[in-house]
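A single protein chain has been omitted from the complex, and every remaining protein chain is retained in its original position.
Coming up: chain A.
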Amino acid sequence: MKKVLLIIQREYVTRVRKKAFIIMLLAVPLLLAGMTALIAYVAKDSQVMSKPQVVKVIDESHLFEGKLKNAKNIQFVPANEPLDKAKAGLKENEDLSVLLIPKDYATRQVQFLSKKKPSYTLTNEVENQMNEIALTNTMLANHIDTALLNQAKKSRVNVNAMEVTEAGTKDADVGTSMGVGIACAILIYMSLFIYGAQVMRGVIEEKTSRIIEVIISSVKPFQLMLGKIIGVGLVGLTQFTAWIVLSVIATKIIGNNNAGGIMGALQTLQNIPFGYVLGCFLFYFITGYLLYSALFAAVGSAVDSETETQQFMFPITMPLLFTYLLSVTVLYRAPDSPLAVWLSMIPLTAPVAMMVRIPFGGVPGWQLGLSMFSMVIGFLFTTYVAARIYRVGVLMYGKKASFKELSKWFFYKE
């Protein structure tokens, strides 16, 4: 046991100390924070004009006079000058523009003149106001009561999805659940792959550098395998924890400066039972990782170099890839369908499939229990099988391993 701890320590420390690990650790939250800041900045910039804009209005129809209202940083002034003179003035001032409304504005185009291409916000504002005014004008011309109309406009229908549970009805935020479900599926799929492959690479490294024989003259092959798997797994957990903590801090800092969309997004996340999802995520990450990394370790032990891993990788990663693709296309739309339920019971596919279902919150206790139980049985089984292949594989060199060969190794006595 002491020796397994030593191995775990080595595997963990050598990885955590690597520059790449530290860079990844900081880069991801920074990237996230950067993106948040960028989105906030862009959103802010497009809503409000940075400089006050003056729009000179030449209204030949006389229908809009005095009805265009000043908005933030937009000021409408009637042009008391002919078009040519107004046009000449544009060349000297970037923040000045001319709105030319022809007499029959319904058939001829309204023109918006400025030195540079006007911003979308500006033209949008002008367009909205003009449409409104034009509509009102048409109504008035046809003797329709505008007060009544305004009232009618306010009765917009909002569909609010409610879920009936024993605790009473609550908001079922389907969109957020879907988003979190897919995010969980992607995250667990990628992390199983990344850390499983790290275990495999570690095994291959020990084999090709030939240190393996020195090590297993000191410890049992199983201890080495276990130490490596746990060590790399802890690296993964460290990374996740750091990412979550740093990301929360980073978005908090940026979010405080320009609250709005981001805080709103975070707000909706709070409708999801965060602790429950995180707990399940950790459970499925750990058991799924143990299950797959044992298989990856067995593959690593069977080959002499990484290029030879292809033939074994395919059948191992198939169920994972299959579930992942199903998850992001079908399962998130039908989290309680028989397919989703079955996939979340099979140990090889459960981590991804179950994580899609969890954020919806509707997984019955017995299904979750059975799935978790099958995960534990599953990883114990693959670890046992992998260990038997591993102990023979690590000492085999220059032998092209096939599945037949691997099954023979399984039945070798010590």
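Throughout what follows, contacts are C-beta pairs under 8 Å (C-beta built on N, C-alpha and C of every residue); 3 or more make two chains touch, one makes a residue touch a chain; residues count from 1.
Keep in mind that, in the parts below, contacts and distances are computed from a predicted model.
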Could you tell me which of "Na(+)/H(+) antiporter subunit B", "ABC transporter ATP-binding protein", "Phenylacetic acid degradation protein" or "Alpha-ketoacid dehydrogenase subunit beta" is the UniProt name of the chain missing from the displayed complex? "ABC transporter ATP-binding protein"
Touch criterion as defined above, residue of A:Ile211, A:Ile253, A:Met318 or A:Ile377 at the omitted chain: A:Ile211
Sole contact to the chain not displayed, among A:Lys51, A:Lys117 or A:Lys413: A:Lys413
Had the left-out chain been drawn, it would touch chain A at residues 3, 6-7, 10, 14, 205-206, 209-219, 395, 397, 408, 413-414
